[in-house]
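Taking it in order: structure first as structure tokens, then the write-up.
Partial view: only certain chains, each at its native spot in the assembly.
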């Protein structure tokens, strides 16, 4: 548990006082932080240029003063290493820190996320400043946690990356023969005879439009390599920090479903996962919930930090609407309900210049506390204080798991054919959403996760099956588990080479089917999934689209069939009894109604009950520790709704302590109720 | 007055006889010019390569002959300096004349607008050829005016520009400390410790997609710098010309609302403003009128030159439809009605090769005069001769002014948040359009303009408030003026740094309000402006959108309020009595009906009367001098309409001299009537 030094939900956020050289403003900040119940400030995120004005000078006077000033007023710090953007002098003196972009252009100084992860200069100086910070603040009582760099991301294609990529490939493949095989380079006569013939895959070589490639093998490996290169930078800082402060936890702020980094790999080297939650205007709240669950899943359920969210407005969306009254609180509790032990904002005081000045803050440009936004922040601050340590380190338990894998995602997105309409994350969300709407708690897991704790494991579009994974699924099913996968699964191995002998490749055995062809539907066209008999509420017929696998049962039972086209009557949904369990195959991408019926049937078969019942928009999540549990009821509607609780339990409001009578409860519009449960 | 040597509305246009090495064609040209009443030809626009075939050779024989040949037939010249496109040999020998583009690519020879404005070579040779032309033609009686370069535009991002930018910044800020402050470089750790660390802001550094930037400060300054750099080129030529021909006026052709150059700065160095009017197919005629008014406003109402328009067709629109019969005359008189003292075409004879060969011309490819286009040109030529000097130098008087500022535009377009839907020029046009439809004469003014002559000053989206401007507004209102501004005004200073203490910053005092939050509406969403009581025709409720400021009155009166959302009931329109006048704040972007009612109310309060009344599409404009005035009535409809004139005046047709009886008048479809008015 990271919160031991400050045993409550940490509350605060990014704070950049260096943008104001004004003691009066700093004093105001502290005054207002206290008014708002803020006890944690994330500092030093972008102060590299300030702390290191040239190659040999380091000056932490400003940081000393900041941390002391905060701590004097009871505010702890999340201390960043400042390496998220390199100084201008460094770019001028050592251009190797500058990236070459996807279009092959050497960049000049500017922006952030701007350092080449294989730049010797960047690695040297980022590690060095991390170590200097650790030495300096290792005993400061204010320091709760280290925040390495900021929102790692973006790829580089420079000569240093090219050279490092070749070394990485040597490490991975050993011989060129193996590499040529893995990348199938005899296609289009691309055989490599010397490692130095390999060039980075971007718009100047094998790729175009970001995710289009001639060779999936090299493109997939380059994503692995860039993710690993950046992770290497993180680890250099991590180790430098740990050398001096072995007991202070270290994190870096992730970005949910961010496509470019394999966060399951990263999480192995993070003491705690933290992430920045910026839903877009059209993000469904179940998608936000799924993202929280994924972030929790990165470390097998360990609670995480909500490192950033906006108090009200964003600035980089095309249309930045205000969070409606109550919504900031609602979304904060949604994070906590799903595993967050912190509620932190970007930012505590609004910048007055540059591109984030129209991003919301606890202290707005007007500068005083008499604003709607501040009032809502202060109310939440007070509530979190009342909540104390009740939720800290409590776990979210789930019997249903959905598999998500970044490398599978890369492979699907890089695929040339059969359809551009297939979006992996959307397919995953379809399954999640159906479970969410039933208030069935779901875990988001990676492919290295042990499956034995789950009743149901769903792996939508498991296109890439890694070594041993089919075996793991077989064991899970044989032991009584329910496994679900879909069209376009089991197609390739970890190098994106097709498993011959019939789709879905290594999954054929457990699924008991053969997929002969895969039809891609035009936009607007659909087929139908026609149930052969009712399965609970799953009856009649449903729309489906995107891809339709033309499958033959090889042991499985066809539960539904296609309703039209030349493959009318072929199986659209199959189930295969395998050992003690069963394995389902959904041959196309179904509509929402099918999903809900299908998930309801599976869940019911396993005796898994919803956490609460209520109308659409009522979200429930439970966190438990030490035999106690908290039930969060969150109402995403603007109007009040009634939640129906599990009978036979006693409930009390976790904030007020008041007992709840009966087993129904009204949750106000955009409201949140947190209940302590007792049997 | 520029027209003294040829005291009538100059008529003619761009003429490139060098494209035909054929005396017979030249003779035909002169014959047809005379047939069409053409008396001015713009020559030498793109002849640099011809006049200077290599670095040291100058040969003006062709130009001598051209000017003499024209003048012999009574045709004067607008003499261009030919520096709008550099010669190919220069690009080869001195690559510094070639630009580096926004994407960071060094260009090769090609196109026009192709010279780097900070190229030593370009500056040296453009100045030199201007001087040579001045020396040679200083006493030629044909020369009416100098036309420097052509349609300046486009930015460069080369190393010479980078070095010059640093010098320009040193000049502007003096110290890096001030620059760092102005650009808020502590954001994202961008502090500069050496001037040479500063790089040009383009897609390789701080910007992307043309108008997106990480740092508004540097991007804004780069726009200022490039506009100034090009102006510097213009001034070098201007001074070279003036040295030898102090009495011949100098101009360069502008392009209306062209975004990249701050024309208010440019106009200070132009003896007369001239511009090229190429409405797009979807340009409203009130937008064209507004653009004429802006061009007139650049030099505080001084008449301008219509330097280019097409006789019929354009070539670079996606769909180049013909100007319908009568429309060329209609749009020519629209220019004159709003301040033009010339009617010039691009082009007199159509090219037969390269990209403008499908651009219309007085002499079409067929080569003879028996075309619809030529007939219409000749009829207009005859009419302008009859009109003589009646309109020359006459002024357009307006009691209503709309403020337009290029730097404000840049800042708004560079802003990250709150919405991409906000288009400054469109918001300005909404106000203009409402006044235009009432035939209320409006001036388009810059922020340096004295306000004392106006009754009403409207500054839509005055996002950037420059030093002293708030004071100027306060004095104007205190003195009895009516001031109007809108949502997202008063936010930043001239460096795009937010004025803290509450929006609308420096304008809070005169407006008597505080804007606490700014909500951005999704596309398709709207709110309503609900009038608390009727103000003239302004009653009931209206639609509004884009942004909604959530304001509190601090002395002002709420005249209307929002009709929905959580800020329902908050003020949407306020008025503040301030001294003898009043200041209005429109908190959202209203619909057309609101605009018309609101403008009608303000105008009525000030006793400003329409120039004429009639159905939609009847435009009226008045030009006056020496106590006399001409009233232009222009019918943008295909059908005839009836105009209702001010009673109690006597009117006579300015072309025919015939008196008009009664105070109504029919204006034919696409027709124009010019009336001499007498009290």
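As written, the chains take the letters A and B, and residue 1 is the first residue of each chain.
Heads up, the rule we're going with is that a residue touches a chain if its C-beta (ideal position, glycine included) is under 8 Å from a C-beta of that chain, and two chains touch if they have at least 3 such contacts.
Please read these numbers as outputs of a predicted model, since none were measured by experiment.
Engineer: Could you tell me how many identical protein chains the full complex contains, when just 2 are shown?
Structural biologist: 3
FYI, only the chains that are shown with their structure count from here on.
Engineer: Measure off the straight-line distance from the CA centroid of subunit A to the CA centroid of subunit B, and report it in whole Å.
Structural biologist: A distance of 50 Å separates the two centres.
Engineer: Can you list the subunit B residues touching subunit A in their complex?
Structural biologist: 103-104, 182-194, 196-201, 203-206, 213-217, 415-421, 495-498, 500-503, 514, 516-523, 566
Engineer: With touch defined as at the start, can you tell me which subunit A residues reach subunit B in the complex?
Structural biologist: Touching subunit B: residues 16, 18-19, 46-50, 53-54, 82, 84-89, 91-92, 105-112, 281, 312-322, 324-325, 350-359, 364-367, 371-373 of subunit A.
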